[in-house]
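All protein chains but one are shown in place.
This part shows chain A:
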Amino acid sequence: MAKAPAARKTEAPQSDPAPNRAPNRERPGEPQSYRASKDELLEFYKQMLLIRRFEEKAGQLYGLGLIGGFCHLYIGQEAVAVGLQSALSDKDSVITGYRDHGHMLLCGIPPKDVMAELTGRQAGISKGKGGSMHMFSVEHKFYGGHGIVGAQVSLGTGLGFAHKYRQDGGVCLAYFGDGASNQGQVYESFNMAELWKLPVIYVIENNQYAMGTSVNRASSEDQLYRRGESFRIPGIQVDGMDVLASRGAAEEALAWVRAGKGPIILEMKTYRYRGHSMSDPAKYRSREEVQAVRDKSDPIEHCKKLLEDQGVGEAELKTIEQEIRKIVAEAADFAESAPEPEPAELYTDVLVEKY
């Protein structure tokens, strides 16, 4: 039997003098620019420089035919990963897409292992069988390196699930691009992550372009930090060209997630200087546009200024530059001279067990 509709409440609401302006649910605080010590700042600088020089070298080796296939460089975006990953502890895990060299270096994976993978050598981190887009290091809690746009978002949510299941206190940092943020599985993952309060920080690296498609041509809501709204996942928009802003946002996000409040989204506004991959003719934007970003907001130049303000001199910066160049040159030499995998490697690692 159909129930009679409940009687409507007809009493007038008690007159409320001041409507409650507090948000209807808790939100993370506004992140502050990180107050780095001089040593920390030096470390950030070194890390960003390492990524920049590493990527430039990778670009060269690609030009020489030593690196093949797709090779996506991180140049321009260094402050994002450096700021965020400097805040992680060794309990935490990292996962990203194919633009992964920088994140790997920051996980502590030796540059020569990464470079040797790019050249497809046995000494590469994946024995030469993964390549630029597919690299992993379980030891360093770096879970790839994924070539399918958006896959890392669901996988990263699963890593967050594993942290929670094992109660190991870890958080998963799952990076993806502005283009990836339009993938359906991203939202499937958001829903589950919030439902189950998983410790995941979703990092949207908004470098303005997905290959040749600008954010506005692909995203009806181009303020990507709001993409979690309908799942009740808070989002913060961050200047991803400023390593201190980036680190500050990481502090806020980690505090939120470690407190058991569930996932959070960081939209990192950044820019890639190079083409999407090495084979990108880059006809979708002007040279002036790229140059303007380089001139005005280069993350490394910005950090350099901060260091100079703290009294770090030209000489010291030069020494750092030389050290980094040496590391990269050694990695490249190693990657060029290391042997290719034995033909027998073709058949190894398909399955773990014998049947």
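Following the convention adopted for this analysis, a contact is a pair of C-beta atoms (placed from the backbone, for glycine too) under 8 Å apart; a residue touches a chain by one contact, two chains touch by 3 or more; residues count from 1.
The rule is simple: contacts and distances are computed from a predicted model.
The chain absent from the displayed complex carries the UniProt protein name "Pyruvate dehydrogenase E1 component subunit beta", chosen from "LamG-like jellyroll fold domain-containing protein", "Multiple sugar transport system substrate-binding protein", "Cytochrome bo(3) ubiquinol oxidase subunit 4" or "Pyruvate dehydrogenase E1 component subunit beta".
Interface note for the absent chain: among A:P31, A:G102, A:G147 or A:P299, the touching residue is A:G147.
Only one of A:E26, A:E221, A:E323 or A:D349 touches the chain withheld from this view, namely A:D349.
The chain not displayed touches chain A at residues 93, 95, 124-130, 134-139, 143-148, 151, 153-163, 165-166, 172, 184-185, 187-189, 191-192, 195-196, 348-353, 355.
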